[in-house]
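One structure coming up, written as structure tokens, with questions to follow.
What follows is an incomplete set of chains from the complex, kept in their original frame.
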Amino acid sequence: MKSFRKVVTLHLSERMGFRNITPEVEAALRESGIQEGLCLVNPMHITASVFVNDDEAGLHADYARWLERLAPFSASTDPAKGGYLHNRTGEDNGDAHHKRQIMGRETVVAVTKGKLDLGTWERIFYGEFDGRREKRVLIKIIGE
Amino acid sequence: MKSFRKVVTLHLSERMGFRNITPEVEAALRESGIQEGLCLVNPMHITASVFVNDDEAGLHADYARWLERLAPFSASTDPAKGGYLHNRTGEDNGDAHHKRQIMGRETVVAVTKGKLDLGTWERIFYGEFDGRREKRVLIKIIGE
């Protein structure tokens, strides 16, 4: 069995945003030389997601609006005012920990004949919910 | 290490629906001959989910009603009218891309002694949110 690890660093200038990281994952897979196996991709942070969906800007704007509705930003620490108890830690990212749960933490993608075994429209995204700082994404591939 | 890949094709006649695909995954596992490992199951489409829950029709009706509340269908392209910018692409499935995020993309199930290592009530489902067309589900098993 072979295993391969790579960390990709991202820095989004916006608080919430989505980046297609499929090319980075494909590059890691080529570097690994693995032909058959599984590829795990996850942020090493808890206010971000890795997920698979469409590379379409309108959809990403829809996601941002929808996530803001399901878990609105608030710097308050008072739930009665729409705030988050988590913000008592001195952070203002309570909402981001919730948005990340909706979009999920990680994805596992099959590796077949040396390629990511994705459907026609499947692309791997990094979803940022508390940006403007450096974040890391882990790519771990095991197989042969 | 062994690896095994199989694609299952589904065609649901309804827009939103749930199918128990545990028998198909069990059949793939038997075919693979793998005794110990991990089994990834994911739709190759971005308006569908693979998830694990209960094979109970009342629950599935509950899910459909709940998902419709969290991410309502609209063919409109105008967010102010409850529409989705994604529908500007000519699709009317903006809602389906959101429902899929709630239910998740994939599941990874342990393989132990040649069987899916599921709890008593765990069953694997295909969740369709933009049906009436042929869709593919990928089963990838690695192990020994």
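Letters A and B mark the chains in the order given here, with residues in each chain numbered from 1 onward.
What we mean here is this: a contact is a pair of C-beta atoms (placed from the backbone, for glycine too) under 8 Å apart; a residue touches a chain by one contact, two chains touch by 3 or more.
Nothing here was measured: the structure is a model prediction, and the numbers come from that model.
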item: Identical protein chains across the whole complex (2 displayed); value: 3
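What we mean here is this: only the chains that are shown with their structure count from here on.
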item: Angular offset of chain A relative to chain B [C-alpha, multiple of 5 degrees]; value: 120
item: Distance from chain B to chain A - Cα centre to Cα centre, in angstrom; value: 20
item: Residues of chain B defined as touching chain A within the complex; value: 1, 3, 5, 38, 40, 42-46, 70-71, 79, 84-89, 94, 97-98, 100-102, 104-106, 108, 136, 138, 140, 142
item: Residue numbers on chain A that touch chain B, as the complex places them; value: 1, 36-38, 51-54, 56, 58-59, 61-63, 65-66, 70, 102-104, 107-110, 112, 117-122, 142-144
